[in-house]
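Everything below concerns the one structure shown next.
Heads up, one of the protein chains got dropped from this complex, but the rest are sitting where they should.
When the chains are written out, they are named A, B and C in that same order, and each has its own residue count from 1.
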Amino acid sequence: MDAAMLKEIGEIVVRMLIIFTAVFTGVGYMTLVERRVSAWMQDRLGPNRVGPQGLLQPLADGLKHLMKEDVTPPGAHRMVFILAPIMVLIPAVLSFAVIPIAGDAINLQDLGLPWDWQIKPFIADVSVGLLILLGLASLEVYGVVLAGWSSGSKYPAMGALRSTAQMISYELALGLAILPVVLTTGSLRLQTIAEAQAGTWFGFVPHWNVFIHPFGFLFLLISIFAENKRLPFDLPEAEPELVAGYHTEYSAMKFVMFYMTEYSAMIANAALMVTLFFGGWQVPGLVLPQPWMFLVQAGAFAAKTFFFLFLFVWVRWTLPRFRYDQLMNLGWKVLLELAFINLLVVAMLVAAGVM
Amino acid sequence: MNEILTPAIDWAMVGPILTLTVTACVVLLVAATPARRGPLPFILTLAGLGAATGSLLALWERSVHQSAFGNMLVMDRAALYMGGIVLFSALLSVLLSRQYLERVPAPAAEYYALLLLAAMGMLVMASSNNLLVIFMGLEIFSVALYVLSGITRDWLRSLEAALKYFLLGAFSTGFILYGMAFIYGATGSLDLLACCRQARDLLAGQGDSGMALVLLLGLALMIAGLAFKVAAVPFHWWVPDVYEGSPTPVTAFMAVGTKGVAFLVLLRLVTTTFGDVLVAQWTMVLAVLALLSMFVGNLVALVQRNIKRMLAFSSVAHAGYLLVAVAAGTDLGTSAMLFYFAAYMLTTLGAFGVASLVAETTEKGDQGYGMERYAGLSRSNPGLALAMSVFMLSLTGVPPLAGFVGKYFIFQAALQRGLEGSRIFLVLSVVGILLSVVSAAYYLRVIVTMYMVNPEGERPRVVTAPDTGFAIAVAALGLFYLGLYPTAVYDMTRSLHTTLQALAALWLG
Amino acid sequence: MPLVSYISLSAVLFVIGVMGVLLKRNVLTIFMSIELMLNAVNVALAAFARHHGGLDGQIFVFFVMAVAAAEAAVGLAIFIAIFRLKQTTDVTEINLMRW
Partner (left out) sequence: MSLDTILASGASIAAIFSALMVVWQRSAVISALFLVLNLGSVAILFLTLGGEFLAAVQVLVYAGAIMVLFLFVIMLLNPAPLKERFASGPVVTGLTFALGVLFFASLMRGVMSLAGAGGTMASVGESYGSTRSVGELLFTAYLYPFELAGVLLLVAMVGAVVLARRQAPGED
């Protein structure tokens, strides 16, 4: 193995290390954030004993789940039962591979490290990145269906059916909500979409897609809430009706995988919204030398993403749950049509040369 | 971003196809209103079919070689002729459907819309000059027909027909597609014109010699797939069950439309595109298919006690006769096939129309397709019995009906090939004529039952709505017209062969 | 891989699909075998497209996918309708009509 190849592999490994470390830390601490914020909203304290302000709580949780007994119910289909949580986690984590976290590549020497490695701000540069993201999102359904089916029990089966129907239904609106951005940017590559949002209007309004496609963003936001099965659309896991939905029968690490999936999908979707509509890593008007540029951009990206994560939590503890038929009606009879009309209008404006 | 320039569209060329699509959409919109229960969907459907026929006729007078979308759509006279047959059979089938739909549990508006879309798909396939477009047309009407055959969804029999038709239809689609993939692989194009040129080059030893075998494979797979669609033996197993279980007017339309366009595509493939390549191979394949179809169809039909199953096997036999004409590959064969098809359309629609009237509906589905139900029909419904007799006699091939003239043309074409020294065609014509005589046994049994067998108990009068009666009368009178004055239509079909050949010549030019 | 490997692979997949249709008795599995056949066709089309350096084959694959989606929608609807009347997906039990 020659030096060049070693260098290439090293670069990829560092990229993956950076992004996946960030993601998994994020996933861990989101659980804490959710509990603390919910406590705050309900005038409680929340977990604050393990470490300062409860900062070590996620570690303690992880340890606890590792040591729990892993129960497989007697009616379960063993192989699929084990496979399901893996099948749901992998696509959720993989989707981070195409999301760019900063503008230009950074050289490790700039950071004072001895290696002359160029670290790109994304793991994989795919020209159809957006399609891959949508594809991965639709693959997540498999884990859900299989979890429900393999448990060999009624509640998970019902929960899985509901989840699948919900995810399939809202995938359409989600895709249609994104398309206007693709239409005006002319690319499915996420980095290109982020780069296209550089600059400002009148010197202070950033050139973000959210100002061009406000409706698209709104529809995407709603669809993402439904895709993630977050309140107010958490019908598949509505505790009073279905215990815990498709993962009722899961325990220990397998349960953790579902839990991690939920939060990593949340982070991925928040990052997607930021990339598509809020300029991604763009900080308007900022020019800094490397490595500061890279770090600030990555920080800005993280901050924007965190804003949406906070929104998820906020909404969850604020709004009541929909009924299932209302959810389906909203998806098929309202959101889909509106998103389609939005797309049509944007297409006409593009054709007329306005955009 | 560089501009993408969409091609200009010749609206007149897509006129018939567009009319049908738009009408179907309008009917679907009506289906969302309370007017779905009224006569509006029926009237709209008739109007749409009429308008489509009008725009088809308007195209007839334009030049012979008219194409659009870069040769993907070729409205030559063969396409227009077959398109006319499809539209006419859709028209008759709609007329037969209204009364039928009143007594069966099926959503009428959706039924008409799907029927229109099926006809649209058939038009697309008939007028296509590109493997991809052939495939899309095939799928549009196939999917519509899968649904139509199961549209009485409370009847297990109907759903069973839908299931069998769907599974076997999708299966055969796989073969057609694989054949298309190989033809594309060998020639590098989906356009039949380019395929035509490339195939000749390949067979002439230019280009990659390995591709010749691939081309042969592709053609064989496509013929197998199309043989499924035209219900030729040994690809006919789905026919009796699907024909029996589907709603009867759908069966009639399915039998005529699917066969018609599939035969036209077969004709285009073997006589135009691959007209002078691989001739020995495809002639042999088609001849064997024809022989088997005539044998199995006629002999199994002999033992059928159910009129729909009898007609199903008879349609297998007729696919055999039509294949004889296609296999002949001569101008006589082509025109005989096209002429025979007009006669086949009228008899099939008429016979299934009568069958749908005589049957009775019960909770579990249509009953009374048994032969015994025809006993005494001549007394209770003399007109209906007379019409049925005409259809049966035409299917047998008794002069002066159209069926006779059609068979005459077909066996004339086959005999001509036979006398030129091709032994298989001698066999085909002799066997075909003998089997026609055998077929008289089961066709005449219907007539005998109607006129000479006394019914057990009272034979209630069959109520015939005016539109249904009109459709049956048109079919019966049309058979007399074609039988007594065949020249007009036959001359037309003769000229169609010329246009097909001219097209090939133009391409190779 | 050379063209012949791709096409051989496609032939293998196609024959497996055909065998599945002929041998299985569950309508769902039969339909899945048909999907296998379509998939085999797609491999052949994409490989031939690459062989010729044109995109027509790839476009064809795109349409085959659209058709597969349409067929799946209708086919599964038929299965559901049958299952509602007769609780089975076994083709050998769906046999009202015999000759």
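Keep in mind that, in the parts below, a contact is a pair of C-beta atoms (placed from the backbone, for glycine too) under 8 Å apart; a residue touches a chain by one contact, two chains touch by 3 or more.
From a predicted model like this one, the values you see are computed outputs, not experimental measurements.
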item: Displayed chains contacted by the hidden chain, counting the whole assembly; value: A, B, C
item: Touch criterion as defined above, residue of A:26, A:148, A:216 or A:331 at the omitted chain; value: A:148
item: Per the touch definition above, residue among B:114, B:180 or B:390 touching the missing chain; value: B:114
item: Residue of B:54, B:105, B:370 or B:383 in touch with the missing chain, whole complex considered; value: B:105
item: Residue numbers in chain B that touch the chain omitted from display; value: 4-7, 21, 25, 28, 36-37, 68-70, 72-73, 105-108, 110, 113-114, 117, 120-121, 124, 130, 132-133, 136-137, 139-140, 143-144, 146-147, 150-151, 153-154, 162, 182, 207-214, 216-217
item: Residue ranges of chain C at the interface with the undisplayed chain; value: 1-9, 11-20, 22-26, 28-29, 31-33, 35-36, 39, 42-43, 46-47, 49-53, 55-56, 58-59, 61-63, 65-74, 76-81, 83, 88-92
item: Missing-partner contacts on chain A, residue numbers; value: 77, 80, 83, 126-128, 131-132, 134-139, 141-142, 145-146, 148-149, 157, 160-161, 164-165, 168, 171, 188
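The definition used in the following text is that only the chains that are shown with their structure count from here on.
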item: Mean-CA-position distance for chain C and chain A (Å); value: 34
item: Of all residues in chain A, the ones touching two or more other chains; value: none
item: Residues on chain C engaged by chain B in the complex (per definition of touch); value: 7, 10, 14, 17-18, 21, 27, 30-31, 34, 37-38, 40-41, 44-45, 47-48, 51-52, 54, 56-57, 59-60, 63-64, 67, 70-71, 74-75, 77-79, 81-82, 85-86, 91, 94-97, 99
item: Interfacial residue positions of chain B with respect to chain C in the complex; value: 131-132, 135-136, 139, 143, 146-147, 150, 153-154, 156-157, 159-163, 166-167, 170-171, 173-174, 177-178, 180-182, 184-185, 188-190, 240-241, 244-245, 300, 304, 309
